[in-house]
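Here's the structure, in structure tokens; my notes come after.
All protein chains but one are shown at their positions in the complex.
So that you can tell them apart, the chains are marked A and B in the order they are listed, and the count of residues begins at 1 in each.
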Amino acid sequence: MVVKIRLARFGRRRAPFYNIVVAQARTARNSKPIEVLGTYDPIPKAPIDGEGKRWKDIKLDSARAKYWLGVGAQPSDPAWRLLSMAGLLEPKYRPKA
Amino acid sequence: MARKRFHGLKRVKFRATWNKYNLFNLSRLKAPNTAFMTYYQQKWSAKSITRAYHGEHIREGQWERMFTPLLNSVIPMDHRYLAENDGSEMAAGRGSGLEKPMDLKKIAFGKNQIPYMHMTYAPIERRLDTAIFRALFASSVRQARQFVIHGQVKVNGKKIPYPGYLLNPGDMFQVEPDRVLFATGAPKVKVKTDAEKIRYERRIGRQSNITRDAALAKRSARRKAKEADELADDTIEFAPKLQKSTKIIQGDPEVRKLRQKEFLKLIRQIEDRIGNKKVRRTGKLKQHLRMLLRRAKANLIFIQKKSVDELETELREITQELLGQTEEVESPDKGPVKRLKTESEMTPIMKQALEKAIARIRENPSDSTKPYATPWRPRPYMSAFAFVPRYLEVNHKICSAVYLRHPVARPGLSEVPTPFPAETQQLAFNWYLRRR
């Protein structure tokens, strides 16, 4: 069976919050995963001083993520995007120049 | 069952409002006569009258959950005392004859005691609605609560629709200034005879005319700009002039909007004055008023075309003339209508005074669309209730306040505003201790 790195949606209606998880591909989305690698909060927060860009918060254990990638875990597309931003993977979709 | 009177006169219950009935009730408020009551009855009556003032709109269970027997207090320390003594002088000499017998006369009983019992309802002061009332932004706690629910209140810049939000030290809350003016201003007197109704409808019609005029003007301005654009494509000579005009149109839409609002206000003011038949005016004055109205309307039409400076001077001039007129109308006994002095004839002091008066009128204009009496003035009986407790720092100019800390008691003083004596408060405190 394939082990995947994917996002599990938690939070509430209109207030998504994701766990970045390592799970068997065939298990239910929010079932207990093999491991929780981190979290992803997709709701942008305004900077406290009111200046600068809005930011999104990601917590990630990059060492464990590297390990799981090393043993062949398959990231889903959104997970790929985040992991590539963290510098663990080559970006899949390059923005058009 | 009919709802009981909120400000009943029969059984005196003092409420957290600025009502005149309430003021009367405060003047006759007495501590309940406990001579013939059991202890339970004493506590019950104390709880009953104190709760009518403190968080009357909060359910009893909710308040019981908020209640805490831990009461905050502070002792003011003198830094000189701290520097000169290390506290050992309090311990020295016990038993060795250094201790002096207590002089009962010298001890000021009550004055240096910390009024802990007045802190019974301190947790309620933390609520957002109560804090708004204490900051003098609303005339009652219930009104403050309504402001919060209606989304007129921000905490740290964020809209908080929960009246029960417990403020943390350092939280800043802001109330929409118009709501504050409504809450604290004198009420608008509504007298509508048939004639007035007709007049009102007429005014409505006139206003719709104005908006229609403005819309027409906008459309024509747009058309003209378009034509100019086409012209610019053909000829190069017009280019610099055109650039200037487009720049004006684009420049400072915010400022323009503000000016537009002021012009609308001014028009309304002039119309009110024309509509006011109580004051007798000469034909000339009436003509003058109508002229001013026309001028203001014309400015409104060209609001997008004229430069900001031009608008500003127009606004000033019209206000000035209007002001000059009031002086003459209100003092008819001064003889024949005097000619207005032009700006060049005035002394600097006069100019300054005029400037001030104009500023005041622009700050506090009469405006029939507002839900309170205009020009704004404080509501009756407000001064008897006007105080700001020390745990708040309020800036009334911007209708904002900061909750500095939780209220505390200190020797002789308590920061929780409460109309009841210490005995009543103590009985109420004992009620909520749950050991009854």
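As a working rule, a contact is a pair of C-beta atoms (placed from the backbone, for glycine too) under 8 Å apart; a residue touches a chain by one contact, two chains touch by 3 or more.
Criterion: contacts and distances are computed from a predicted model.
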Next on the checklist: Suppose you had to identify the omitted chain by its UniProt name; would it be "Vacuolar fusion protein MON1", "NADH-ubiquinone oxidoreductase chain 6", "LSM2-LSM8 complex subunit LSM8" or "Ribosomal protein S35, mitochondrial"?
Outcome noted: "Ribosomal protein S35, mitochondrial"
Checklist entry - Considering the whole complex, which of B:149, B:353 or B:384 touches the chain not shown? => result B:384
Checklist outcome for this item: Listed in rising order, the chain B residues that touch the chain left out are 9-10, 20-21, 23-24, 26-27, 29-31, 70, 72-80, 82-84, 86-88, 91, 94-96, 114-115, 118, 136, 155-156, 158, 160, 162, 164-166, 168-172, 177, 180-181, 184-185, 254-255, 258, 363-364, 375-378, 380-390, 393-402, 404-405, 408-410, 412-422
Item to check | Missing-chain contacts mapped onto chain A | outcome: 8, 10-12, 17, 19, 32, 35-39, 44, 48, 52-62, 64, 82, 85-87
